[in-house]
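For reference, the structure I am asking about is given below.
Removed from the display is one protein chain of the complex; every other protein chain stays in position.
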Amino acid sequence: MQKLVDGIHEFQRNYFSQDQKLFETLTEGQKPLALFITCSDSRINPNYLTQTKPGELFIQRTAGNIVPPYGTVHGGEAATIEYAVSALKVKDIIICGHSHCGAMSGLLDPALIEKMPAVKSYLEHAESTRRIVDENYTHIQEADRRLILTVQENVLVQIKNLKTHPSVAAAVGRGELKLHGWVYKFETGEVFNFHPDEGQFLPIQAEDIVLSDLELDRTLPPI
Amino acid sequence: MQKLVDGIHEFQRNYFSQDQKLFETLTEGQKPLALFITCSDSRINPNYLTQTKPGELFIQRTAGNIVPPYGTVHGGEAATIEYAVSALKVKDIIICGHSHCGAMSGLLDPALIEKMPAVKSYLEHAESTRRIVDENYTHIQEADRRLILTVQENVLVQIKNLKTHPSVAAAVGRGELKLHGWVYKFETGEVFNFHPDEGQFLPIQAEDIVLSDLELDRTLPPI
Amino acid sequence: MQKLVDGIHEFQRNYFSQDQKLFETLTEGQKPLALFITCSDSRINPNYLTQTKPGELFIQRTAGNIVPPYGTVHGGEAATIEYAVSALKVKDIIICGHSHCGAMSGLLDPALIEKMPAVKSYLEHAESTRRIVDENYTHIQEADRRLILTVQENVLVQIKNLKTHPSVAAAVGRGELKLHGWVYKFETGEVFNFHPDEGQFLPIQAEDIVLSDLELDRTLPPI
Amino acid sequence: MQKLVDGIHEFQRNYFSQDQKLFETLTEGQKPLALFITCSDSRINPNYLTQTKPGELFIQRTAGNIVPPYGTVHGGEAATIEYAVSALKVKDIIICGHSHCGAMSGLLDPALIEKMPAVKSYLEHAESTRRIVDENYTHIQEADRRLILTVQENVLVQIKNLKTHPSVAAAVGRGELKLHGWVYKFETGEVFNFHPDEGQFLPIQAEDIVLSDLELDRTLPPI
Amino acid sequence: MQKLVDGIHEFQRNYFSQDQKLFETLTEGQKPLALFITCSDSRINPNYLTQTKPGELFIQRTAGNIVPPYGTVHGGEAATIEYAVSALKVKDIIICGHSHCGAMSGLLDPALIEKMPAVKSYLEHAESTRRIVDENYTHIQEADRRLILTVQENVLVQIKNLKTHPSVAAAVGRGELKLHGWVYKFETGEVFNFHPDEGQFLPIQAEDIVLSDLELDRTLPPI
Partner (left out) sequence: MQKLVDGIHEFQRNYFSQDQKLFETLTEGQKPLALFITCSDSRINPNYLTQTKPGELFIQRTAGNIVPPYGTVHGGEAATIEYAVSALKVKDIIICGHSHCGAMSGLLDPALIEKMPAVKSYLEHAESTRRIVDENYTHIQEADRRLILTVQENVLVQIKNLKTHPSVAAAVGRGELKLHGWVYKFETGEVFNFHPDEGQFLPIQAEDIVLSDLELDRTLPPI
């Protein structure tokens, strides 16, 4: 703990003055670019990874970057997403999984979390991930590849869950919000994003989204 | 979005190599110093504030740094806390509120969140905060002071909620885990922590905790 | 009631013998072609509409053909879907809305259901529908067109909810299950189905599905 | 699927015109005789069995014709029942179990549904059925008789659950709603209904109800 | 508080020795005659009213002697009932309402409990009572008579809820458990119990039950 307190004092002495103006401006309100949903894992620092400044990323972090479908639990995820979309009007939501994720390891090997009933219960929102990997990837059994694959599929599953949130559904429907599925390999610094047209995660190049054009900016003619 | 992608490319070109060794070591597992619970607010960067490196802080972020009591919702908060305490064996948990918090503004003025049912529902876990401020602080009506006070009381309320989590209760009882209540004023760079003996938040100096000694490291004699 | 009893006696006298062999064969088990999810509305008879015999359609009916996302309520919808996919291995799921739906009228005009708390509560699973219509269709205010449009959008919303069910997600992923969105106009006998490529509902012609090819029969390469 | 589309086209060509007038009249609203609650099983067609026309039966179908008690899950069953009683003012509710029910087989043999967590969870609303059969019918062990008996007891259990729904309790109390417990043996075409005075299910003859006279049309004198 | 401590000391000095033998015997286990469910109201003392000694009554007390239907909330009521029936094998359950009940006043006049969200939420399990009184007793508007009537109807509603508990349903079915509905008018010392055959509450004379004979000790012949 003393380390953290010392760190704060160092921040106050050596860094705060650089951003003081920015911080003072931000008292008038935040206007973040995006909602960034990722795992609580200590090895991830979203601001460092994206080189963003205070005020730029609204960040939601719980174990396994899980997004319970709307209505399941009136928990923090639904509130945070709704606030980001309805109050802050973010234009993008990123769900970012990561390599070596402990939550995903627990999903693959329930013995690891047997004595953690709350973790077990939360992972029910990744039950689709578990079934997809269990039933559709029998050809990949090697542990490392199976884990990273689970991380990848889980990002896509959580994006499906995300689409059930009303604020997201409405904003996506009128083309004002885009959803992105990323995987961060912290040990190499690589970030991959999902390309729906190619059906795979590729090294991030430019602004890619996980929605087909047809989902975006669509209104139906009444029949 | 392009800004974030550009930021990642900059991180990969100019920063990753500095921490490459650290990141590679961390593939063997994380061993964070503490669980840091704070708001999703874009103006907060826990690693920057505490000058910590990847691997040092396990971070939970949802709107309003709220911790539903154990059993309320089997949501991300309970799972993340349980994983931090039972699997990672963190020694400290910090709940860190902050100035100008939008969630706390919504708690004081329900009109602000009337069209956000998920936010409204989540703030029920801060109903104690609302009642304490409403009933016990009639002498403070000035808006700014009332908001920061709400942030302060909410940190203490959420610590009470945190104490209902079994992993926390057991680890605190045997003296292996300490709980800390902080408030971060981002516009001045100040951090305050709660001193139970003085009944107030003071500028952080050293390792302070919100528990009386009697709660820590205690076993009862059977009657 | 006497009418129903008389109807049963007529069925037993005049109709049962025609299908007796079929019914006897069916004691060995059902093997339905599809799960048909529709409203409880008395004006819909799925078997009559599709000219199917006993044993061909597994049918789920609740008000508004609503499918709560997985995990929301451990209710009949989740169980019925899971049984259809995991135990009966249906190859298709149809969600079929209909014209003049009372549940959708209630969604558009809450005054109609003010004294029906259970209906109100159930319609929270169509909150995405409500927001989409409210926010994205301000250009269509004429009551009849607005209602049929709500029925159409609700079919698409419930298909999104359906995709969060693990048995569905896994079977869709390996190309063994297809999802279909239909609207039935009982007063004209017309049935429309959703074409994702054209972004609209068209008179049903052939086996159309609401999934893009990319969602079907896809396995990812590990990154 | 093509079979269903072909069936619709056949319906449109050969059947719709017969009922066209009826369907057009029904656009003004439905006025069903009864709410018919039965299993999703593909071998049941309530309209065929009772020889009813469109507009006559409001139909609720989920696996096992289960009715969670009021307040348990704010799911489709509560909403559908409330809508039928409060909005449509049906005069009768029938709960109709059936022979060879897969849900009831799963209740008797949990191994059958071990991998179906949503089914398992839903069957908790038939836990009374399970305990009644397990504890009170040790004298009947032959599998077929035990299954049909389970179906019978489950109809009575679900009627008890139905009585906890406020709209039902109030309408039954003033004699405007009657409850009926049926079992349908599809392989013989027989329908049995429960006679409270005789304590058994008998071949349906006339309008029988499962309530004693004392439950119907009763107001208390204040003490 | 000092009054309570003084009372304990008086109990220890003057009363304990009288019952000491009984208390010592009871360390071997309790074998209560009945489960007595009543309101938390301070004006009720079940042991005094029934002149019972320690060990004779297992007592459940929450506001309004409400029994949520099984599965609604996994709360104290379900656990207490299950323990009484399954572990202690009580032969009788009494639900005892009382005159001047504050919870029932709140049910009739929601303004009284507007600022008590937990009370409001709990009274949803008495929503049947509210609707029955509201819809079926328009002929009784005088406040005192309406309140006692609400208490009476609520006892019957809670008995319906009680019947959904599996342990109760099974034990009632085999004739080992009887259910009783009482109302206690504390200001006159009168106790009334419900007679199903007469459809009213009468001054208690002998062992009366709220079940018709047909509900008790019944096994069905398989059809």
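Here the chain labels run A, B, C, D and E in written order, and each chain numbers its own residues starting at 1.
Basically, a residue touches a chain if its C-beta (ideal position, glycine included) is under 8 Å from a C-beta of that chain, and two chains touch if they have at least 3 such contacts.
If you're wondering where the values come from, they're calculated on a predicted model, not measured in any experiment.
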Whole complex considered, the hidden chain contacts B, E
Out of B:M1, B:L22, B:L108 or B:A169, point to the residue that touches the absent chain in the complete complex. B:A169
In the whole complex, not just what's shown, which of B:L4, B:I44 or B:V183 touches the removed chain? B:V183
Need a quick check: the contact residues on chain B for the chain that isn't drawn. 68-73, 124-125, 127-128, 130-132, 134-137, 139-140, 145-146, 148-149, 152-153, 157, 160-161, 163-167, 169-170, 173-174, 183, 185, 190, 192, 196-197, 199-201, 212, 214, 218-223
Please give every residue of chain E in contact with the chain that is not shown. 1-8, 10-12, 15-16, 20, 23-24, 26-27, 29-30, 32-35, 40-45, 47-52, 54-64, 66, 68, 70, 73-84, 86-87, 91-92, 94, 99-100, 102-103, 113, 115-119, 121-124, 165, 178, 180, 186-187, 189-191, 204-207
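Note that in this section only the chains that are shown with their structure count from here on.
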What's the overlap between the neighbours of chain A and those of chain E? none
Regarding the chain D and chain E pair, does the interface count as same (over half of residue numbers shared) or different (under half shared)? same
Please determine the option from D-E, A-C or C-D whose contacts repeat those of A-B, over half of the contact pairs being identical by residue number. C-D
Centroid spacing, where centroids are CA-atom means, of chain C and chain D in whole angstrom: 19
Using the average of all C-alpha atoms in each chain as its centre, how far is it in Å between chain B and chain D? 50
For chain B paired with chain C, centre-to-centre distance based on mean C-alpha positions, whole Å: 44
So which bits of chain E are touching at least two other chains? 127
Drawing the touching chains as a network, do you get a line, a ring, a star, a complete graph or other? line
